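The complex appears here minus one protein chain, its other protein chains still in place.
A, B and C label the chains in the order they appear, each numbered from 1.
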Amino acid sequence: MSTDSENFYAQIVNKLKNWARINSPWAIHFNSGSCNGCDIEILATLTPRYDVERLGIKLQGSPRHADVLIATGPVTLQALDRLIRVYEQMPDPKYVIAVGSCALSGGVFDGCYSVIGDLNKVIPVDVYVPGCPPRPEAIIFGVVQLLDSLKKGKKPTKIVVSNDVPELIIEEKSNGNN
Amino acid sequence: MNLSLHPLILLLIFPGGLFLMNIGLLYEWADRKLVARFQSRVGPRWFQPFADTIKLLAKEEIIPNGVHKIMFLALPIIALTGALTAAQYIPMFGFEASFSFEGDLIVVLYMLSMMTLSIGLAGANTLSRFTIIGATRALTQMFSYEAPFLLALLSPAIAAGTWNIGKINTFTGENIWLILAQPIGFIVAVVGLMGKLELPPFDAPEAETEIVAGALTEYSGRGLALFHIGKNVELVIGLTLVVIFYLGGIANPIEFILKSAGLFLVVTALQSMFARLRIDQTVGLWWRLGALMGLLQLLAIIFGRYLGEILR
Amino acid sequence: MTEAKKEKFIVPIGPQHPALKEPGNFEFTVDGEIVTDAAVRLGFVHRGIEKACENRNYTQDLYLLERVCGICSHVHATAFVLGVEKLAGVQAPPRAEAIRVLAAELERIHSHLLWFGVAAHEAGFDTLFMYTWRDREVVMDILETLSGSRVHYSVNILGGVKIDVDQKLSDLIKKDMDFLEERTEYYMKVVTTDDTFLGRTRGIGTLSKDRAKLLGAVGPTARASGVKRDIRVNAPYSGYKEFPVKMVIDQTGDLEARFVVRLKELYESYRLIREILEKIQPGEITTRIKRKIPEGEVISRVEAPRGELFYYIKSNGTEMPDRVKVRTPSLCNWGTITDVAVGHKLADMPMLLAGIDPCFSCNDRMVEIRSDSQPSQMMNWDGLRKYGIEYYR
Partner (left out) sequence: MAIGVLFGDLVKALFTKPATQNYPFTKTIAPERLRGKLVYDPEKCVGCMLCMKDCPSNAIELLTVDKINKKFVMRYHPDRCVFCAQCVQLCRFNCLNMSNSLWEMASTTKEAFEVYYGREEDIAFLLERAAQPGINEPPCE
């Protein structure tokens, strides 16, 4: 057995993995202080008119089952550590889609005392979807962008969250929600 | 039709392991697609469950803190093994069962319960509150649906005079379809099957809006994939059982496919027609209605047989 | 054993939870499946809007306040605009007011249908959820063709409205109203006759008239308990003076009554929209308003889809308001949940929550800071203001 054939098998396995990943992005939705507009539009993409199930997207309840985190809203200080925790609970490889102007830059809430305003400052974002709120079609378009970038071989990188929140660990032990 | 293959092939490739898993995934697709069509949507593509499973298998598996590690890893395998073992005693796809002995019906039913037991244990194993509630609900539901489902499957067995699934198959194939002779039993069996598989409206143990994903909330990657496959295999077995017992048995693959598809349509329609029952409503329904109806059916059969013997 | 019994088993719902697409944290103490205690923790969506209003001008505030809530965005803007117009002593032209009412009623339809779908989803009735949202797309399409956005319509500007209705559009809306009315009748049938659904709604979460009054419930939640509380009828504003509505009331007070009240309100909305489209007068849609609003303070109340929405605006004569206070209907209704939840099954909780049509982003005007080490203290307005300035410096 030469290394060539091993490489060949490894390639096939990798291709299969990538194919599966592209065709079955299970999503979890987190609202970190949004006005509900984006959330309702995300929910609308599940409904008959848009039906993202035909692309393999399924909205999951538990972060443990999800591949894609769809985050909306200008990250409020209260929701910040929850957002990071949900992100950390997701198994690798994981991707983040920021939906709505608030998640991209703060939108109208830019400068409010209780918001961070940019999701990218907290967790690494893969796809940005602007709009206030984006139409459901635009959200699907964003997801397709993500899948496209995966197809082209953008390596899923393991990313360490920059914000170190020490209280989080203590809280997780005592309070096992999510 | 008879199959004479090496036992290992029977176990691992056909009709056991590989084949059954693939059929199970196809069943899941059919389930999701039909429900989607009932909801006026397009629904997933045909390879969707395959992609889901491969993706889950390739994903990182997180073992949460505070669980019994070996149990956490072993439970999905036990659940899947139980389901696959049960399949060996069933005349799958129109072929004769790989193994059979007098009384294998009971073994199959208990093998099928392994799944629920494993889910219950898996839920109790993790520390999250959702999983614990999910586990309690799953076990409660098991206690409630097991008896009526068993009763519903027993009445054809008594009518056939045997506890061997293969023999029941030939009996139902030769006689009038039992759905006409024992309609109550059929209803109880179908609804019991849905309860067993935790399909809506009996999906309280994994009610997304209440307890996230129930007992499996903390599972990711491989474990989740194995549980998924196990459930799908159970779906195949359950539907086949009902087809064998009530829809005139299966003699060849075409008959199997047609009858299963027909039953599938009924099951998916039932899935999308009702609001989820609360766990107390499920239990109440089962013990008050399901068990009583199953029992009545059974008594009627026994009485009928007795009467027939006297008249003869 | 006694130790274990004493230990409370608390089920948290939220802030990330599939039942609620919005972050809000509930803690239900359960005994088996029975809920023995309920607590709410809000503030995950606190963005500091009221404070932000103070350093933006009135026009910017309009769009900021519109984004208090993505479901009832129009009523927020209307409440603010009505208040500012009253301060400035300007009256919007009648056509503009009619269009405001038109948008508000369309929004009510969209909000109620949305709620209906979500509530069905909470009950595990996914097919009904899908059907409702499929039909909801019709009203979303109307709103999009009318205003240009599906969620934040931005119909209002200070002194009038941006958009106008022409004959073609009004024909389209009338046609769609007929379709929606037919569908609503169907849903009414489902809600009042389907056994599995009734099992989840009838007799659940019954709120008596007295309790509703005592807890200060507003909107459909109160009306389902027989409290006659509807700003559109009690204190008509804007176009509702010309186009009166009938109040829908039910006496039962349980979840089923809330479904019925909301669906009946939909009929009322359909009727009102048809009436507006027929009787609307041609004319101007904007009046001029000065950038600087004269000094004064005003209270503005409108009826949001969820109940009474309250705005307090204080102006100091500059381009920016001195203080804006928002009290949203969801906040008033919270009390009813914690009051009613005890004694019900855990499985009923999502339904109960959905029953008041909660809107977390509406709620979070305030943050409660709990500290164990420091004693709590009361602050008056000036002290609080000073403290706030120091805190955020």
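Note that contacts are C-beta pairs under 8 Å (C-beta built on N, C-alpha and C of every residue); 3 or more make two chains touch, one makes a residue touch a chain.
Here the structure is a predicted model, which means the values were calculated and not measured.
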| query | In the intact complex, which of the depicted chains does the undisplayed chain touch? | reply | A, B, C
| request: Tell me which residue among B:Asn22, B:Ser40 or B:Ser113 touches the hidden chain in the full complex. | output: B:Ser40
| message | Just to verify: which one of C:Gly148, C:Gly203, C:Pro244 or C:Gly283 makes contact with the chain not shown? | response | C:Gly148
| note | Touch rule applied to chain A and the missing chain gives residues 48-51, 54-55, 101, 104-108, 110, 120, 126-132, 134-135, 137-138, 140-142, 144-146, 149, 154
| task | Identify the residues of chain C touching the omitted chain, counting contacts across the whole complex. | result | 56-57, 59-60, 62-64, 66-67, 127-128, 131, 134, 137, 141, 144-149, 152, 154, 157, 162-163, 186, 189-190, 193-196, 198
| query | Which positions on chain B touch the chain that was left off? | reply | 36-43, 269, 272-274
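One rule holds in what follows: only the chains that are shown with their structure count from here on.
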| Considering only which chains touch which, how would you classify the arrangement: line, ring, star, complete or other? | complete
| field | Whole-Å gap between the CA centroids of chain A and chain C | value | 28
| query | How far is the middle of chain A from the middle of chain B, if each middle is the mean of its Cα atoms, in Å? | reply | 34
| Sites on chain A at which at least two other chains make contact | 47-48, 60-61, 177-178
| Hey, what residues on chain B touch two or more of the other chains? | 39-41, 129-130, 208, 212
| query | Residues of chain C touching chain B in their complex? | reply | 9-12, 17-19, 30, 33, 120-128, 130-131, 134, 194, 196-197, 199-200, 345-350
| Residues on chain B engaged by chain C in the complex (per definition of touch) | 38-41, 129-130, 133, 200-201, 203-204, 207-212, 272-281
| task | Report the residues of chain C in contact with chain A in the complex, numbered from low to high. | result | 12, 14-18, 21-23, 25, 43-49, 51-52, 60, 63-64, 67-71, 73, 114, 117-118, 129-131, 133-134, 136-137, 140, 149-152, 359-361, 367, 392
